[in-house]
Structure formats: structure tokens, C-alpha cells
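Have a look at this one.
Taken from a larger complex, these chains appear in their original positions, while the remainder are omitted.
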Amino acid sequence: MAVSISFSYTFQVRGLAGARGERWLFEGLDLDLAPGEALAVTGPNGAGKTTLLRILAGLLPAEEGSLCWRPEPAEDQVRLHYLGHQNSVKGALSAAENLAFWQRLAGASDPDAFARAASTFALNDLLDLPTRVLSAGQKRRLALARLVAIPAPLWLLDEPTTALDAVSADAFAAAVSDHRAAGGMAIIATHQDLGFQPTHRLRMGREG
Amino acid sequence: MTASTPSSEQPVPGVRGSALHRFANPARFLRLARAVQPWLLAVTLVSLLAGLYFGLVASPIDYQQKDTVRIMYVHVPAAWMAMFGYSTLAIASAVGLIWKHPLADLAGKAAAPIGAGFTIIALATGSLWGKPTWGTWWVWDARLTSVVVLLFLYLGYIALWNAFEQPQRGAKAAAVLALVGIVNLPIIKFSVDWWNTLHQPASISRIGTPAIDPAMLTPLLLMAVAYLGLFLLLLLLRMRVELAERRVAALQLSRSRAGESR
Amino acid sequence: MSGFFAILGRDLRLARVESGGALLAVQFFALGILLFPLGLGPEPGMLSRLGGGLLAVMALLATLLALDRLFQQDHDDGTLDLLRTSPAPLWSVVLGKALAHWLLTGGPMIVTAPLLGVLLQMSWPAIGGLCAALALGTPTLSLVGAIGASLTIGARRGGVLLALLVLPLYIPVLIFMSGTVTAAETGLAFGAHVSILGAILLLSLVLAPWASAVALRQIGE
């Protein structure tokens, strides 16, 4: 499926250090992502994958280090998507309403992207159900649909395939490769096989 | 695409804010504190003794209030310090939020309980004074109420500091509250003019010549100096304690850091 | 302003889907008012004198009750991460939320206040003053509430801590609201009070979005 927008940003991390509470999780971390590149972050529980992603998303303060975009994205440009362990879904609203809200919030209400997202993750029969009643995997698929519905150069995904069945996992892999084909970048923390080849791998944690 | 510019290099949000445990070395501050403290102590003690002497012994009694007027020497400076303490809090918070200077956050944290203390003193002495003069311990007029609000702002500030896992989060949240709470200061100050209340209008701190007998003014000012000295003294002490605790935390962190370096 | 309208629309929609939150807030307001005659004993004369004050205080408490979850829910279900990573400026998000909150609490209260005033046998001028006071006062309550709500996100015992933080800030508003009513009741010109309320509203319109945007940015979890 041809995606209209294409990106050509690079994302650079220098000397990044992250701590939680009194625990120092990682330091002196350098990353370089070019258009179309994907980084798989692995490591045992508590290694600091989520912490890293949240720092990269600007949701957590880093102890040291700097992030740098080249070129600097415009103010109103959606720089990144952060998908954490939670789905950020409003149970009372229907799937369609959630998706539409995300688009409006990002200032990118594009019907085609909406339709593409819904069909990519087989949400069409579920669009009108209140999200509360959806199954775990269905909720996760809705959360993933955000990535397709709103184009953004950088995806930060924390165990995206949680609760997904085989079919949906493949759909996700396909979405990622479309994204990369369009010059997008992705950093994905996972414990499972992602179903595609990342350009780089980062293994965190002492035990690793 | 435009060539990369160093200007597009930006620090991660909150990096310096999060440096709370191991911040820009406070050595200069500590040196200063140690140097100033003895002098502060001296000034405080001297002015306190002098103030008490003039206030309780060598000052005339009010022709209608008799000796109860002497409460003034405890009450008024306490009330002033209550407001001064909050101003300190607000300024420290502003500095902490804008320039992310960790020392400012600490100053705020250290100042809050002291200011709250003075507020309580003002309230207590005030109502003690109210009984003989107004014939009641307490009335709900604007001045008194706004001072109660001040007390609750202090309490809220302290509560926020302790309400979060990460100290820096508590610091920032409390700082925002402190800044918002500034609106209460003018209310306290001018409540006596805006609403007709039982409480004294400004007679000393008003613009122009104070409408009060110098024999009363002297001890009052002496006591004010003493209170101020006491405030600063406690502030420095508490800040030094805080710093010591931070240092311990820093040591723990660096140890865990050493433990994890691979 | 994309953030503003997105949030405003969503929160209103949520309130509607979640079985009329708006109505419920007002019903609480009304129920509270009906409690006082029970608690204070039914002396008509007294009630009519106190009516304005009681209504003002109850409006304040009802606002407070509805504030509780203003940001907490978005924080718990992870929506706040979206809001913070989206390009929409946080102050616009806060404004949207505050306005939604007001449309769901303050607004309906203004409409029902006259009715309750009549029930408490308040005089017509007093009721007029009350409506004016509420119209200018309640938006401030929502805005200031937004500050408190964003400060207490993820705090332990958020609900009550919120009350502790916000009530003191509400006090000036309360004073001038009831001041307006009493002035109107006693036939005095209440322009002064009203204009002060307006000034406070403007102040909080400037202050609140900034303050709670700062607070939201500080969250690191």
C-alpha cells in the first residue's frame, strides 16, 4: 500500500543517561537513526527499555545527554508517536471516536489515513463499539492504528505486539515496513520476535 | 534539506531539573552560610534582648489597652515575617522554575515550615490580643481569614513537596502553587482597607510618617530585626541539612552507577 | 488551537456518553442546598438571608467535586502521554479542559441558581446579584481548579489534596460572590464587587493555562 507522505529526518542521541529513583539504568548511550531505519531494543525485565523510550519521547527527564533532530521539524509537525505499555484509549468512546480524537489533537484529520488505519488493523467491524468492551488484543490494535492514522517520522513502541494474535502481528510488521519505506524511523522495545529485520539492535541490562 | 545546524542541538527537557540529587556544587553556598551564621546569631540575640527589654519594660503602656499592648511586639513582627516568608517562598519558586536552580527549590522547601510557624504565631498572638481588645478570640473578617488562607497555602506547599515519588516533581508542583498563591499577599495587606474590619489599619508600615509613638516604634523595629534574623538563621540551617541529605542520596546513586557500569 | 477544540469536543462528548455528567453535577449542587434547611432548621427569615452565601459555597463545593478527575483519568489511562507528546501546545489543552469543565458545572448552575434562590425565598434583587456573581465567578473556579488538578496528577490521595490546594484559592472568589449578593440584596450598587470578580477572572484566564501547562510539563513518570 503506497503511503503518500515521506520523511527524511535523522534522529541522533548523544551520551544519554537515564535513572529511576536512585537506580542508574544506562549511561553514555549514543544512537543514530537515518530515514527508513529501525532499532530493536531488547533486554531483561527492568533493564530500562521503557525508561529509554519515555526519555526519547520527552516524557521523562534524562540525567545527561542530548537529543537532536536533523533537520529540526516544524513546530506543528507531529514528531513522534509514543506507544507505551498502556493503550491510551478512552473506554467510554467508540473506537472511531478515539481514532478521530487523536487525529484532531494532532491537527491531522485525514479521512484516507483514517480508513487506511482501520483496515490495516481490521477494526472496521469494531469502529462503533465502545472501546471498553473490546478485547485486550482489539484494544491494542486500536492503539496501533494511531500510528497509521497520523503520519510521524519517529515511532517509539514499547512491546507493541502485546496481546496480538498471529494475524494482527503480521499486520503490524507490514505497517512498520510501510513506515520505513516512507523514510520513517522506529525504535521498538520487545521480548518477542518482531517478524521483520531491524537495522540495529540494542541489548540493555547487565544480564545481557 | 537544510544542513544540520548546531543550534538544532537541544538538551533533553528537564535534564537540569532532574539534577536535584547531585547538583551544581553548592560549595560556594555552604562557605557563605558558614561565614554568615555566627553574625546572624549575634544580631538576632542582641536585637531580641534589646527588643524584649524596651518592649516589656521600658515602653509606655497604651492608655486604653494597658499592658496588653505589649502583645504587639510579638504579634506584628510575626505577621510581617509570615508574609515575608511567603515572599521568599515565591521568589525561590520562581527562580527554581525559570532558571532550574536546584538550590532555589531547596530554599523554598526549607522556608515553608518556618513561614508557617510565624503564621501560626501571628494567628495565636493575634487572637490572644483579640480577646481583651475586641472581646473575642476570633472574628471572620477579611484580614484574619486571609491569614488563615496563608497558613493553608504553606501547608499545601509542604503537602505537595511530599506527595510524589520523585522529589523533583514535588518541587516543581509546589513551586507552581507558591507562585499562584502570591495573589493572597495583597489581599492580606490591603484587606484592612478594602473591607471594614475590626483589625488595625496600617499605622506603622503605611506610606509617610508612622502614626505611632517612637517609644513603641523602637522596640517593635528591634523585634522585627530579631525575627528576621531568626528566620534567616533557621533557613540556612535547614538548607544545610537538606544539602547533607542530598549528598547521601548522591552517594547512593553514584554507587549504584558504579555497580551498573559494565 | 487544534488542541483546544479537540479536547473540548472530547470532554463534552465523554460527559454526554458517560450518562449526563453535567446534570449530575447540578443535581449535587441542588441536593446540597436542600440539605441546609435540614441541617440548620427551617427559619424562613434566616434562610432567605443566608441563601446567597449558601448557594455560593455549594457552587464552590460542587465545582470541586467535579474537578477531581479532570486530569487524573487521562493520566491513569495514558492519554496524558499523548497530550504531552502531541504538537498541540499544552496551554490550549488546559483551556479546552477548563472550558469543558465550566460548561458541565458552572453553566448549568447559573441556570438553576434562580430556581433554588426562589426555593430559599431570596429577594429578586438578591437572585439577580447571585446570577451575576455566578456568571463571573464560576469560570474562575474552573480555571483555578484546572491548576490544582494538574498539580495533583498522580499525587497520593489526589482527591483530597486537590481540595486542600484549591479551596484557599477559591476564597477570594467566594468573598466577592457573596459580597455581590448581599450588596444587591441591600439595594447597594454591586458594580464594585462584580468588577473585582471580572478582574480575578481575567487574571486566572492568564495565569491558569500557564501554571497548569508548567505543572503538566513537570510530570515525569
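Read from first to last, the chains carry the letters A, B and C; within each, the first residue is number 1.
The rule is short, and it goes like this: contacts are C-beta pairs under 8 Å (C-beta built on N, C-alpha and C of every residue); 3 or more make two chains touch, one makes a residue touch a chain.
All of these numbers come straight from a predicted model, not from anything done at the bench.
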Whole-assembly formula, with each chain kind represented once in the display: A x2, B x1, C x2
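Following the convention adopted for this analysis, only the chains that are shown with their structure count from here on.
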Farthest chain (mean CA position) relative to chain C: A
Averaged-CA centre spacing for the pair chain B and chain A, given as whole angstrom: 46
Distance from the mean Cα position of chain C to that of chain A, given in whole angstrom: 37
Residue list for chain C, restricted to those that touch at least two other chains: 219-221
Multi-chain contact sites of chain A, meaning residues that touch two or more partners: 58, 60-61
Complex contacts: residues of chain A adjacent to chain C: 57-61, 75-82, 84, 86-93, 97, 101-102, 104-107, 130
Residues of chain A that touch chain B when the two form their complex: 8, 16, 19, 21-25, 27, 55, 58, 60-72, 206
Chain C to chain B touching residues, read off their complex: 144, 147, 151-152, 154-157, 161, 164-165, 167-169, 171-172, 175, 203, 207, 211-212, 214-215, 217-221
